[in-house]
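Up next is chain A:
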Amino acid sequence: MKTLLNAEQIHATIEKLFNNIVANVSPESNLAVIGIRSRGEILANRLTRKLEERLGYKIPCGTLDITLYRDDLHAPRSGAQPTVRTTEIEFDVNDKFILLVDDVLHTGRSVRAAMDALTDLGRPRAVRLAVLVDRGERELPIRADYVGLRVEADANELVKVHLVEEDDVDQVIIEHADDV
Partner candidate 1 sequence: MKKNAFQWTRKHLIGLRDLSREELEFILDTAEGFEEISTRSIKKAPPLRGKVVVNMFFEDSTRTRNSFTLAAGRLSADVIEFTKKSSAVNKGETLVDTARNLEAMGVDIVVIRHSAGGAPALLSRSINACVVNAGDGYHEHPTQALLDVYTIRQVRGRLDGLKIGIVGDIAHSRVARSNIYAMTKLGAEVTLIGPPTLMPPRVRDLPVRVSSRLDDVLEELDVINMLRIQFERMGGNPFPSVREYSHFFALTVERMKRAKPDITVMHPGPMNRGVEIESEVADGPNSVILKQVANGLAIRMAVLFLVNQAAMQTDVKS
Partner candidate 2 sequence: MEKILITGGRVIDPANQVDRQADILLADGQVAQIGPRLSASADRTFDATGKIVCPGLIDLHVHFREPGDEEEETIASGSAAAVAGGFTSVVCMPNTNPPIDEATGVEYIHRMGRQARKTFIYVMGALTKERSGQELAEIGLMHQAGAIGFTDDGSGVQNVAVMLRVMKYASMFDTVVAQHCQDNALVKNGVMNAGYNSTVLGLPGMDPLGEELMLWRDVQLVKKTGVRYHAQHISTAGAVEIIRQAKQDSLPVSCEVTPHHLLLTEDYVEDYDTCYKVNPPLRTAADVQALRDAVREGLVDALATDHAPHLQSEKELEFLAAPFGIAGIECALPLYIKALIEPGLTDWAGMLSMLTWRPAQVIGVDKGRIGPGDRADITVIDPGAEWVIDTDTFYSKSRNCPYHGWKVKGRVLATLVAGEIRYLSPEWTAEKQ
């Protein structure tokens, strides 16, 4: 196991993401932030708070549960079952400029599922993707618009994001699949 980012570095990375995003936002852009459950949700909340502070107006923020849209929903599992949890998006996504937030971009399958789920909710004007870590090994033609940290991880390595709200600590680690 190796630490890629400690708490301080995470804050700096989020700051960097934020600066990149805010440079492309204007009051007319009709921005809304949606996090993918569950680490993406936390990052989305943090980003939204910062954006609201800087821009001085309310930005809608919601959470997307992608369980029902996963392409491995029916695949064999060894571990626990993904629990279906509720999608909490209390605003109309139509014509919004959606900033989709997740913790790690890996195969691209979660993002694919999230875009399908989003499409079922309406027709946003545009969707942009922000991730804390892009670790490579993509399986679908998907890329992020805003990336905090790029890592070249091997197929048998896992990149995990821990956030205080869920895990009592802010850190990004990388570990061998065999170690788990």
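A word on the picks: all candidates are chains of the complex that A comes from, given by their letters.
The rule we apply is simple: contacts are C-beta pairs under 8 Å (C-beta built on N, C-alpha and C of every residue); 3 or more make two chains touch, one makes a residue touch a chain; residues count from 1.
Please read these numbers as outputs of a predicted model, since none were measured by experiment.
Undergrad: Judged by that same contact rule, which candidate in 1 or 2 sits against chain A in the complex?
TA: So the chain touching chain A in this assembly is 1.
Undergrad: Across the complex, what residues on chain A touch candidate 1?
TA: Chain A reaches candidate 1 through residues 65, 67-69, 73-77, 79-81, 83-88, 116-117, 120-122.
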